[in-house]
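These notes concern the structure reproduced below.
A single protein chain has been removed from this complex, and every other one stays in its place.
The letters A and B name the chains in turn, as written, and every chain counts its residues from 1.
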Amino acid sequence: MKADLLPLSGISDALAAGEVSPEALLEASLERIRALDARLRAFLRLTEAEARTAAKASSQRRKSKKPLGPLDGVPVGLKDIFCMEGVETTCGSKILRGYVPPYDATVVRKLKQAGAVIVGKLNMDEFAMGSSTENSAFGPTMNPWDLSRTPGGSSGGSAAAVAARMVAGALGTDTGGSIRQPAAMVGCAGMKPTYGRVSRFGAIAFASSLDQVGPLAQDVRGVAYLLSAIAGHDPNDQTSSPRPVPDYAATLDKSVRGLRIGVPAEYFGEGLAPEVEKAVRAGVDKLRAQGCEIREISLPNSPHAIATYYIVATAEASSNLARYDGVRYGHRAKANQLLEMYEKTRAEGFGAEVKRRIMLGTYALSAGYYDAYYLRAQKVRALIRRDFDQAFAAVDAVLSPTSPTTAFRLGEKMDDPLAMYLNDVYTVPANLAGLPGISVPAGFDSKSLPIGLQLIGKPFEEETLLRIARAAEPAAQRAPPIVEGR
Amino acid sequence: MPVSDFEPVIGLEVHAQLLTRSKIFCGCPTRFGAPPNTQVCMVCLGLPGALPALNEAAVEMAIKAGKAFGCRIAERSIWARKNYFYPDLPKGYQISQYELPICSGGAVPVPGLGSIGLTRIHLEEDAGKNIHTESGSKVDLNRSGVPLIEIVGEPELRSAEDASEYLKALRLALIYLGINDGNLEEGSFRCDANVSVRRKGEKKLGTRVELKNINSFRFVRQAIEFEIARQVEAIESGAKVVQETRLFDNEKGVTRSMRSKEEANDYRYFPEPDLPPLRVSREWIDRVAVPRLPRQVADELAAAGVSQADARTIVADPRLVEVHRRVGGDPKRAALFVVGELARAVNENEVDLDELKFDPALVREVWKLQDAGTLSSTAAKDVLAELIRSGEAPQRIVERKGLSQVSDAGALEAVVDAVIARSPGEVEKYKGGKTALLGFFVGQAMKDLKGKGNPGALNALFKKKLG
Partner (left out) sequence: MPIDRAQVRHVARLARLALSPEEEDRFAAQLAHVLEYIERLQGVDVEGVEPLSFAGDAKAGLPLRADEPGPCLPREQVLSQAPEHDGEAFLVPRIIE
């Protein structure tokens, strides 16, 4: 089977040409999972029965040339943050072990309506809090390029599954970089849409004003197909935008000549690994060669982004996670009285990073500290947004590395939470400002570890962003050695 | 009694459930009394991944209240999370409004007190119900997510009695507006009282105590009276009044301190990120129709000459106001009907004001017949009673029961002459000064007419003929 090694859009074309069937693709996917996932541990559970039914139905449609769209029959995986009716959804946490939602997330419903074949639920940092998937209550996921390293996080399972060709595409969520950073770590494409472009209904909340659902695929065209399927207004999510959804793949190949790319000085300073910088600058050259105008810009409030993020996100999270109290679902500790039940349930159910963030967020909102922390952070957030608004008066996209380093070793950053947080330095600003951002592969370092290049665009201008990403992405996609059995 | 050296300062907070068909943030029905946990969904259960979707009708009702009470209505208001843990609060936070509520200012007209100022009115969601048992609690989330408005009154009340009057007036106004059913027993209208005392003449406010669990007008008075006395006694004995929340124990008639919940009081309010700021256009505000409030109706009745007592009776029940309106015609006469025949029928359970069997406009038909002399006043009452009971057309009732009376001058005259002719003795006595015999003559004439004479006309005729 060669088709399953193709990027998502290649698989889609092969399905359309009748070169491969959805059932064959599903088998290949399951086969590869069997071969690799014992070592990679990307999947928390498979939805084999549902997938077979979906593949069979898709097959009928493909045979009669009546596909639902480019995703019809394409195997995909879902971060275990998405509620799927009748399927255990844990959000990477013990507190939701065994929890079975009674409804589908809106994006899950839309993927099903597009004919995608959902293969299983993917590993993640607990409640999406982390940058390495090491905070999963069910063990970490390994980076397909080097099993001693993390695939990034929190959508580490999604990224690893795509890079290892176990699925053609996946959905993740991105609150501070949780799609883009793992995509960079494993060498695939991953996008966070504009805030409100995709419904959050049924995506378990971490930080409501920052969370966005987004696609991962090996190629930008695959990302575009997925985005078209999941984007759009949802009356169940009143933060979602009513703007119409364009066909994101339709303008992908349009020339990028004349588009202006801003390169912010603040993103190329201390802490950036030299090999990463080199690869990203090569990416800049590649765009310049295709006619883009490259401009030096400044985003002066960038140094405050991490601090701002870790107040706003943890404050919202401390509130969003209050519902995990053992009363109506999930884990409940044995206790004789209510207060004890609450405290023990949450102590037993949550991991250390989640507890830390809940504590930090609670503190930032508590009496006497609200003004100094939460309120102030929301003001600095406005300044960060303003920096981008000003930059976008002169450029069409901002370019930077996705992450300051390539994939780090398992356990390397677990002792110092702050060191882990600093991984997000280039990704959190787009969440704070509500802007769309995408990471595309930009080569490898001397250890053969992937490097990601990030592009940030104007609100609701994903078309332009995807176009530039398409121009920046590599022509051919190398699969990690483990895929070929090496 | 030292209490009279002190002035109580009371402000009431009312939580009123809105009469929307669905909950404030989801489509679950709001009907009271359904079996536990049968009116719930992922949103009002606080399931992972659920998000709130604001109900337009809840906002409309808040605007209606704001307009009725003369509040400033904010074109942009903010939702906030009030964070605390309790089994009946599924998300671990209540979506409410904090810094920028939808309405501010305004006042509630209260008979006898002029009007009492409001601080604000804001929208929020109700919590579920926690039923305490021997071994723990049972949690029913049917009520979780029912829309509430919280109406915060300025501390302008100065006695338990006034507080009770304010509450009655506010409740009635909300019923008139059609946004709340005023049911204290079912808990759709709830009240907390903030009570403090200060020495008379003192400008500074005393320490405020919040009273909870007051679910009838009588308990409002009792609880506040007890609390005023308690606070005065404390101050007089040199102790300090502690700022706290106290529960009213309605069996013992006392207020009791709730176990200190100082940690629980840190609600860590912050703007609700799952809802954009609420935008209410000038155009929407202008468009919202506001029904007349009790005071307006009372004023209109007074202007029409209805007595204060009758007006008070009618205004107290908006259904009576509605019947009065539908009767139409002379407002004073209509009022007399409402407090007379209709009230009687109500007392005898012969009418359900929520489901009238008769068209009130037909009352005017009865008046027409009475004014034309076809019906005596007694007969008219009879017809009205039957009308209320059955809804049958007045003309048919009169025919069926043979209630019409003779008023025709010629016919009556003949009878009058006949009575005079056969009662010479009484005629003489009457002419001699026994004017009371008029009743005898009229009675005789009525007998001849089998009770169907128009007594007024007979009276006049006898007087004329006998001089």
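Quick note on the criterion: a contact is a pair of C-beta atoms (placed from the backbone, for glycine too) under 8 Å apart; a residue touches a chain by one contact, two chains touch by 3 or more.
Being a predicted model, the structure only gives us computed values, none of them experimental.
Visitor: Sort through A:A17, A:L147, A:A282 or A:A382 and give me the one touching the missing partner chain.
Guide: A:A382
Visitor: From the list A:S64, A:Q337 or A:S446, pick the residue that touches the absent chain.
Guide: A:Q337
Visitor: I'm checking contacts with the chain that's been left out. Which of A:F127, A:Y248, A:Y329 or A:F392 qualifies?
Guide: A:Y329
Visitor: Which is it among B:I95, B:V110, B:V139 or B:A298 that touches the chain not included here?
Guide: B:V139
Visitor: Which residue, B:G178, B:P277 or B:G391, contacts the hidden chain when the whole complex is considered?
Guide: B:P277
Visitor: Pick out the residues on chain B that sit against the missing chain.
Guide: Answer for chain B: residues 20-22, 26-30, 35-42, 45, 53-59, 78, 85, 87, 131-132, 135-141, 258-259, 263, 266, 268, 271, 273, 275-277, 279 touch the chain left out.
Visitor: Need a quick check: the contact residues on chain A for the chain that isn't drawn.
Guide: 99-100, 102, 195-196, 209, 235, 238-243, 301, 303-304, 306-308, 310-311, 318, 322, 325-332, 335-344, 346-347, 350, 355-356, 358-360, 362-363, 366, 372-373, 375-383, 385, 416-418, 421, 432-434, 459-460
Here is the rule we use: only the chains that are shown with their structure count from here on.
Visitor: Where the centres are mean C-alpha positions, what is the separation of chain A from chain B, in Å?
Guide: Taking the average C-alpha coordinate of chain A and of chain B, the gap between them is 56 Å.
Visitor: Using the touch definition up top, name the residues of chain B that touch chain A in the complex.
Guide: 42, 45-54, 81, 83, 85, 87, 90-93, 136-137, 139, 141, 266, 268-270, 273-276
Visitor: Any idea which chain A residues touch chain B in the complex?
Guide: Going through chain A, the ones touching chain B are 82-83, 89, 91, 96, 99, 101-103, 105, 200-205, 207-209, 235-239, 315-316, 318-319, 321-323, 325, 327-329, 338, 342, 362, 365-367, 370, 374.
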